[in-house]
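Missing here is one protein chain; the remaining ones are kept as they sit in the complex.
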Amino acid sequence: MIEVIAILILLAIAAAIIVVETTNLLFSVISVGAVGFLLAIIFLLLGAPDVAIVQIGVEVISLVILVRATMGRDVEPAVGRRDFVGMVVAVTLVVAIGLFGMQIFADFPEFGSSVMERVAQAPSNTYLREGLASTGTPNTVTAVLLDYRAYDTLGEVTVLFCAVMGVLAILRRKARVPLGGDDATEDRK
Amino acid sequence: MIYSLSLLLILVGLYGVVVNRNVMKIVLSLLVMEHGVHLLLILIGYRAEGRPPIMDATTAATEFAANAVDPLPQAMVLTSIVIGLGVLALLVALCVRLYQRYGTFDVTRMRRLRG
Amino acid sequence: MIPLFIALPLAAAFLLPLFGGRHPAFADWLANGILLCLVILAFGSIGQEAVYHMGAWSTPIGIDLRLDPLASLLLIAVSVIGLITAFYSVQYMRTYTAKHRYYGLFLLLVAGMNGVILAGDLFNLYVLMEIATVASYALVAFGCRHEELEASFRYAVLGTLSSIIILIGVALVYAMTGTLNMAHIASRIAEIGMGPPLMFALALFVGGFGLKAALVPFHAWLPDAYPSAPAPVSAIFAGVLSKVIGIYVIARLLYNVFGVTEVELEVLRWLGVISMVVGGLLATGQWDMKRLFAYSSIGQVGYIVLGLGLGTPLGVVGALYHLLNHAVFKSLLFLNAGTVEYMTGTRDLKQLGGLNRAMPVTRATTLVASMSIAGIPPFNGFWSKLIIIVACVQSGFLGFAATAVIMSIVTLGYQLKVQRHAFATAPLPGSAAVVTEPRLMCAAMILLALGCVVLPLLLLGGFASPLLIGPAKEALLGGVLTLLPEAGG
Partner (left out) sequence: MNGNPSNNGMGEIVETVARWLRGFILVYGISVVLYGHLSPGGGFEGGVVIACGFILLTLAGGEQQGQRFFSRRMALGFGSAGLLIFLVLALIGMGRADGAFLQNVIGTSDQAWFTLFSGGLIPLLNIGIGLLVASLLFLVFTLLATVGTAPEKEDPEGDDS
């Protein structure tokens, strides 16, 4: 089991390397999709079907948006890196964070030992034990999302709304009116 | 360790963000980083031989609680995925708008700002 | 009543797309009315201390909102600055289209900030911070000019990067403590101690929120982003946004969740001093008014962080007092720059000049703000800087105290530059004809200028614990949060 997951993650990393390294923008977009779909399979194996479904759905939508955004625009290959000094600084930074970050996993709990076993009063224990009785929802993830932590969900949909408002604002054809002009009431197109 | 692999995914994304000059590829690298964090969270929530945290009528609550994986990281990832989608839409909108203005995705050729 | 701080602006923001487009005046009234309600609520929250259980779930299970004097202080700052800038926008935003979209994003920004201030849950803090930051990316690009889109893109990339960093931190904390509630995390940390993963998480938090607060090694986005936004938005960014989603969260996490250690304070002090020096020095070289004020913001935020890094009661008082003062005078300066741009069409100091006759109100209010920020005695900036410097001396950091004094003089220098080039010199030949200053915008600026004069009255409570700020300091220095306080809303 754990080997399968490790292999899938390695595949995802390979796809991710293609994303950042290839010079063809469309390849890059498709590889991001590959990373996303591989993750969906991993989530499924790790007992998270809800997340897997959302991951697939979101991946489809993002791919459509991204392909649409790059299609007809990638006139030139996306070559080009930062200058040499920038590269050195960037690579040093990434390697440093990596080395430092890898260290901490030595003190990390064993994989597969969830916090629920280590911490008796962890909220997750309550969610699983009493979720059905106190929310009437057998799908515990939904119970957490829409009842125990519904406030997070309110925040989440607000971020989505906020982003859409932002897209509407950014894509306005005409953003400024000269002083003394009539008040802007146009609703984009 | 399997956690390190998720960190590696994040680092590949980070490398892409700091090294690339193409705005779309910077956005894609951010997406990779986000995927890495989601993976980390789901790995944290996993319990060996765990079942999905969805109950059926035949299982007792205590048995279910002893076997199911942690639902809280899953809820966090769901929230974070949606947030990521919103941010992605905004970033792509900025990219296409920048393309309209400059005719390129290359960030070094967009230089209206005074240093 | 605590959830109303978030629910009210959200409700207004959700209503605006339905009705705002057809009736522009409705958007003005709705936004200002809601912000007025928030001001009343915020002042009503003074002295209260409560934990609100969202959905009536008990503490580690549900999400808590936590109201304490520190939160009240920031709620007041956000709502007051928000109201005044929204009031200013009524006239100023006529030069942009789609005002209702602007108000929608503005209200979401306020809702996000209020949510961050009240958050008692780490992941919830992240989500609400995202509301505020996503709204801020869009507001930076609101003018849709080349440089505005570009600044917004850079800001959005760095902002998203910092959000991801913060989310990694949240994941690590969850893996170690098994909970997300801040008070519960604090008690868990007391049990298991700060292992390397938690130290790493803390470093990620300081880096991530430091990026949002634009402390110096992480400040690259700020001087582009602030000047690009419409003036009232720059005002609210510099005045409260960078403090709420940057400094406040860092202070909260360090003092109330993870517990302070000498090393952490040392890091904060150095971040503060470096920001103070770099921000101040870079500001002197700027010719764009808003850009100059943006760099100046970095410098002034440095004072706040230095005060927090001292860790002594007096240092924290100075930091919080300076935070409040900076919110007032930096917003005022950005509104001044906005008025100048509104009336002359430029904010380049080389092209401006001789505005003192044409724009008496702007001239007077800028003078007040400049003297405040430079620390000239009767105004508020003097007192907070004095407290920070005294606190430095008290803790034995004479070098830092001297640097703070010197940077104060540098501040005076660049503020005088603005005064001289924008207002005092004779008008250049060819500068645009200037009409009378818009009345509503003047009212907003005068209100803020009054704030600069009135804020020293807080000191009536005594230097060691001024009104409002004293209790806030107690809340911050009271050690890590405890699970106990039970009270409804």
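Chains: A, B and C, in written order; residue numbering restarts at 1 for each.
Operating definition for what follows: a contact is a pair of C-beta atoms (placed from the backbone, for glycine too) under 8 Å apart; a residue touches a chain by one contact, two chains touch by 3 or more.
These numbers come from a predicted model, not from an experiment.
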| item | value |
| --- | --- |
| Omitted chain - touching chains that are shown | A, B, C |
| Hidden partner chain, touching residue among A:S31, A:S114 or A:T135 | A:T135 |
| Touching residues on chain C - with respect to the absent chain | 3, 7, 10-11, 14-15, 17-18, 52-56, 143-146, 488-489 |
| Where the missing chain touches chain A, by residue | 49-50, 52-54, 57-58, 60-61, 64-65, 68-69, 71-73, 132-139, 142-143, 145-147, 150-151, 153-154, 157-158, 160-161, 163-164, 167-168, 171, 173-176, 178, 187-189 |
| In chain B, positions touching the absent partner | 52, 54, 56-57, 78, 82, 85, 89, 92-93, 96-97, 99-104 |
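In the analysis below, only the chains that are shown with their structure count from here on.
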| item | value |
| --- | --- |
| Category of the chain touch graph - line, ring, star, complete, other | complete |
| Distance between the centres, which are taken as Cα means, of chain B and chain A, whole angstrom | 2 |
| Chain B, residues touching no fewer than two other chains | 14, 44, 72, 76, 79, 83, 86-87, 90, 94-95, 97 |
| For chain C, residues that touch 2 or more chains besides their own | 123, 127, 130, 134, 137-138, 141, 144, 149, 152, 174-175, 180 |
| Touch list for chain A against partner chain C, complex | 100-101, 103-109, 115-116, 118-119, 121-124, 126-127, 147-152, 154-156, 158-159, 161-163, 165-170, 172, 174-179, 181, 183-188 |
| Chain B-touching residues of chain C, taken from the complex the two chains share | 123, 127, 130, 134, 137-138, 141, 144, 146-147, 149-153, 156-157, 160-161, 163-164, 167-168, 170-171, 174-175, 180, 224, 288, 291 |
| Sites on chain B touched by chain C in the complex | 10, 14, 17, 23, 26-27, 30, 33-34, 37, 40-41, 44, 72-73, 76, 79-80, 83, 86-87, 90-91, 94-95, 97-98, 101-102, 110, 112-114 |
